[in-house]
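Take a look at the following structure, please.
Here the complex is missing a single protein chain, while all its other protein chains stay put.
This part shows subunit A:
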Amino acid sequence: MAGIWLDVLDEIARTCHEHGRGDLLQAVRQRRAQLLDPSLRVLVVGEPNQGKSQLINAIVNAPVCPVGDGSTTVLPTVLRHADVAAATVVQAPPPAPGRPAGPAVTATVERTPVPLNEIAAGVAGSYGRLPGGGPAYVEIGLPRALLGAGLVLVDTPGTDEVALLNGAAAPNRADAVLLVSDSTRDLSVAELNMLLHLTRSHPNVAVVQTKTDLVPDWRAVAERNRRHLAEAAVPAALIPVSATLRLRAATADDHALNAESGFPALIARLRRDLAGKADVLARASVGMTARTVVEQLAAPLRAELESQAAEEQSGPISRLHAAQREVDELRRCSTRWQNTLADEMGDLLSDLEYDLRDRTRQILRMVDEAFDTADPLVAWDTFQEWLARSLTEAAEANHEWLVQRCDWAARRVAGNFARYGYDVLPPWSMTVPEDLADRLPELERPNIDRFTASQKVITGMKGSYGGLLMFGLAMTLAGMPMINPVSIGAGALFGGKSIRDESRQLLRRRQATVKTAIQRHVDDFFIRVNKDCRDTVRQVQRLLRDHFTVLTEELQEAIVQSFRTAKQAADTDAAVRDQRQREIRAKITRLAALYEQAQQLSVARPAPATLGRRA
């Protein structure tokens, strides 16, 4: 029978080891050693002045533990069997840092024998204890059959807080706990809390209601106490006893009085626990241990699971999302800057062309106006100079504007990269070329007809001939000679007129020729300059495009790289987390199985247990 719970306990120890919980392992090992130890360690706890020491005295029928009216028990007292009565103060050395407290250091404890008549001083902490030492307790050996059967009684200083019980009085080193409360009042809230605390970690807790001799209505108190226990859901039996009666019965050898004291029930219970320690008690204890251990092991795992769920919101996944957003953003940015560049350049071209055309038109208009009146023959040289200057100016102004606009457009495009910190312009130097004037087409002097003197004579002759003849013939009719003064005058008149007419006509023709020539020249100029501009603009556009494409590529490479890293990290992280979650789930499942196994031990086997006891 022992084998099964031992197996479970070893399994628990193994689990503790797997989880790397040395502290729990230590506790489980201690529990194991304690369960294998055939003696039954009974811890007697309670508030001050409830009769704990007297209860122990009454159990062993000897005044071993000092009984007094103040708080007499200062050190825990361990009462065990010995062939000869003896007492020792056992004191651990002061707890040194870095050395684990526990059974490992028991070898170094200080043992001071105490004379039997000084036990009271020893228990009060004033004898045999070294100042500045560690936790101490008094060990008393007594030749008693009940103790010889393996019962160990531990008396504790009165307290209503479980936390104050430690060292020899630590509840986890005990097999059974008796909480002592006297009959003069019901269980107090502090006592009930203490019971709740104890029963949570301890399978065998009982309430001993002492001093029933003193109080007439102790039965009512016991009844109320049982009700309190039931209400608080404390699974502890209540045993009313009277130590006074028991001690009196022992001295008088009065069995009836002994029965009246209520002690037989208590001792029967202790004997039953002692006999059943290797079986019932051990199984219950293992079940309890399993529960505490599993709870303690599962709590961090559960917490980790929960925190992992929270972690998914942060960490690599979120970095991956950020990288993804960055990539998208870059793609949008790339389209945007390309559009900006195309639009800007288109606008630039049309604006520049318009500007140039406007300027040339103005020049042409001025040329027209000038040559409406001026004679190219006379004014050509000045005019040519003026024209060349105005055209150069126009070209320069146009070019300058081009430069400005290009610069501006480049900045607009670069503005798209501002959030990457890459809004640098390509290293260019676009200025108005110095030799702009030289590159302009040379204006050829147009071929202008001059009105030469011989031509004048011929024209005059032709005109005067007509006039002479016309008037001469008309005069002949009147009987006058054909050449007469009148006809000669008319001839001169006509001749002069035709010379003038001819001269004017020639002038017009000259003007028209010049205008046409200039128009052609300006057209040439326009085409040439415009071509230059377009070339420049295209060049700029190409330059900008190349520059920003390279920039975009660089950026993209960096971003994609980070995206890839993030993705990789997220993938590995998810994998690790999945792995960890599976591990945790598996661990929790294993813990649950272990727990189940341990509970099976204590719950599902009452029948064999009772059989075993009967046997």
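The definition used in the following text is that contacts are C-beta pairs under 8 Å (C-beta built on N, C-alpha and C of every residue); 3 or more make two chains touch, one makes a residue touch a chain; residues count from 1.
Here is the rule we go by: contacts and distances are computed from a predicted model.
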Identity of the absent chain, which is to be given by its UniProt protein name, from "NADH-quinone oxidoreductase subunit K", "Sulfur reduction protein DsrE", "TerD family protein" or "Dynamin N-terminal domain-containing protein":
"Dynamin N-terminal domain-containing protein"
Which is it among A:38, A:68 or A:300 that touches the chain not included here?
A:68
Per the touch definition above, residue among A:120, A:170 or A:215 touching the missing chain
A:215
Touch with the missing chain holds, among A:229, A:245 or A:274, for A:245
Contact partner of the left-out chain, one of A:139, A:155 or A:186:
A:186
Residue positions on subunit A contacting the omitted chain are 47-49, 51, 54, 67-70, 160, 182, 184-186, 188-190, 211-216, 218, 242-245, 248, 257, 260
